[in-house]
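Removed: one protein chain of the complex. Kept in place: all other protein chains.
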Amino acid sequence: QEWKVQINVNAGDDEYRIAQQWAKSVGKKTNGEITIEVLPTGTIVGNNETLDAVGAGIIQGHITDPGYFSGKNPAFAVYGNMVGAWSGPEPFLDYMRNAGGEEGYNRLVEPYGVHLIRAGAVGAESLISKRKIESLDDLKGLKVRAPEGMVSNIFQLVGAAPVNLPTSEVYTALEKGVIDAADYTVFSTNYQQGYHKYAPFAVYPGFHSMPMKDISVNKALWDALTPEQQKILEDSVDAFTEQLITELQKKDEEQVALARQKGDVTLTALSEDELKKFRQAARNEWSRWRDRSPQAKEAVDSIQAYLRDKGML
Amino acid sequence: MKKLRSTSDDHLDACAPEPGHGLLDRGIRRGGQVIAWLTFIAMLVSVYEVIMRYGFNAPTEWAHETTTFLVAAIFALGGPYALATNRHIQIRLLLDRLSPRKRSVLELLNLMLGILFCVAIGYAAWVLAYNATHAPTGNWRLETSGSSWNPPLPAFTKIVILISIALMAIQQVVRIATHRRARPGREATK
Partner (left out) sequence: MSIEIATYLMVFAIFVLLVLGLPLAFVTGLVAAGFTLGWFGPVAVPLVASRMYGFITEYSLVAVPMFVFMAGLLDRSGLARDLFNAMRFFAGRLPGGVAVQTLVVAFFLAAISGIIGGEIVLLGVLALPQMLRLGYDKRIAIGVVCAGGSLGTMVPPSIVLIIYGLIASVSIADLFKAAVIPAAMLMIGYMLYVVVMCMRYPHMGGAHLEQRSNLPRLTLGEAFKGLFFPTAIAGLVLGSIYGGIASVTEAAAMGALGVLLAVLVRGEFSLRLLQESLTQTLETCGMIVWIGIGAACLVGVYNLMGGNRFVSSAITGLDVAPFVIVLVMMLIFLLLGMFLDWIGIAMLCLPIFVPIIIELGYDPVWFGILFAVNMQVSYISPPFGPAAFYLKSVAPPDITLTDIFRSMVPFIVIQLVVLGLLLYVPALSTWLL
């Protein structure tokens, strides 16, 4: 069978290239029983619509950020990017794989006719800015472009002024100074596209955002697969996630080295104390999201239980 | 009859093709006068956002989504309105070269194709609107934007789209019905 899988990044992104390699590997491992074509963002439907499209069988799968579906159920925002909970991809993936996260997520998406193969992740995103950010105080009054959902609320809580802008307006908005900072994507992509020309500061590594990658297929399609095929897919997604994290990190480090050498970006990091304060602010926000839907409550409770269990809270 | 000629100052109205005569078309033109003010509101909201952000460093969390919704409503409802005023762009190369009788047949065909279009995408819009107003369990639940403001505007937008398409379908059905009856009379005046 031939699957069309839509990803939420552009064709020029490294993530797209890596996803294509994953697709190829699936074809090889299943001896051509399943061939996957990865389509860049917006090719078939908009990012907000892929869940319905996969459920309806228009496309067979998607690789995306669950945050796009927060309007359908706030639980998507909780799984997708629980700000302040994860210091990196490793504990998050451990929670999803081994502590009931994936089961919970599947209970959320299966009514939509969708099945999560495995949870994935990319590294933390970097915050690019026109002003130097070394403490939470520096965020005060900062007009920061932030995507919808929890991140934007938490920026507000620490005194920043989140601005809602589509990705295609971020560049001109930074150039002209409409916004001071942008939560946009990983450092290497920011740097390659030249955002540093108008936003010469970057918080690296990022602290504010650790998004999940949702790699899902149509549920009926999934159920019709043999257990062997399901296993191959699950393992291939894990390998894909592994490659995504390491390659993007490597690329980030390369670009960081280049930026340091050229001296056109000033990299800053928040101190451990500041990070703690940020996480505290974020945690206050969790309880608000917990009340928004039964699934969101389930998700917040289960993540908090995991964090307590591991002594991370 | 209204003269179809252009003058530089009011060419936009004076020379518009004859609008639809039906009760429905007239009603839609009336309603359009009110709906049109959404543009004005969208303008004020945008300017308010600029003032709050630049002047007071306090961007709103609602302006962006509100303007997007208002403009989407203008776009969608502009469809039935332009149909009511008969201003949808068409290539009249063939239509203008036909005899009145053949033209009338072709006009009917176009109306039917138009209805076909509305039925096809209307069905799609119905599914879209249904999914936006119902949880997978079938319970009534409005899809929200998922932002920190989290308004049910996506659901509203999808409902407005459905209404617009339904209106256009009905407008064309009414026209087919009146087209047949009007034809002999119209030919007599030619």
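Note that the chains are named A and B in the order they appear, and that numbering of residues resets to 1 at the start of each chain.
Quick note on the criterion: a contact is a pair of C-beta atoms (placed from the backbone, for glycine too) under 8 Å apart; a residue touches a chain by one contact, two chains touch by 3 or more.
Just so it is clear, the structure is predicted and the values come from calculations on it, not from any experiment.
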(message) Can you list the shown chains that the omitted chain is in contact with?
(response) A, B
(request) Would you mind spotting which of B:Ala82, B:Ala135 or B:Ile170 touches the chain that isn't drawn? (result) B:Ala82
(request) Quickly run down the residues of chain A that touch the omitted chain. (result) 4, 10-13, 16, 39-40, 42-46, 48-49, 52-53, 56-59, 165-169, 171-173, 175-178, 189, 192-194, 197
(message) Touching the absent chain: which residues on chain B qualify?
(response) 4-6, 8-13, 15-17, 32-33, 35-37, 39-40, 42-44, 46-47, 49-50, 54, 64, 67-69, 71-72, 74-83, 85, 87-95, 106-107, 109-110, 113-114, 116-117, 120-121, 123-125, 127-128, 154, 157-158, 161
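Throughout what follows, only the chains that are shown with their structure count from here on.
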(request) Would you mind pulling out the distance in Å between where the CA atoms of chain A average out and where those of chain B do? (result) 37
(message) Touching residues of chain A toward chain B in the complex: what are they?
(response) 48, 52, 56, 67-74, 76-77, 111-113, 141, 143, 148-149, 152-153, 156, 161-165, 178
(request) Using the touch rule from the top, collect the residues of chain B that touch chain A in their complex. (result) 53, 57-59, 61, 64-65, 127, 131, 135-137, 143-148, 150, 154
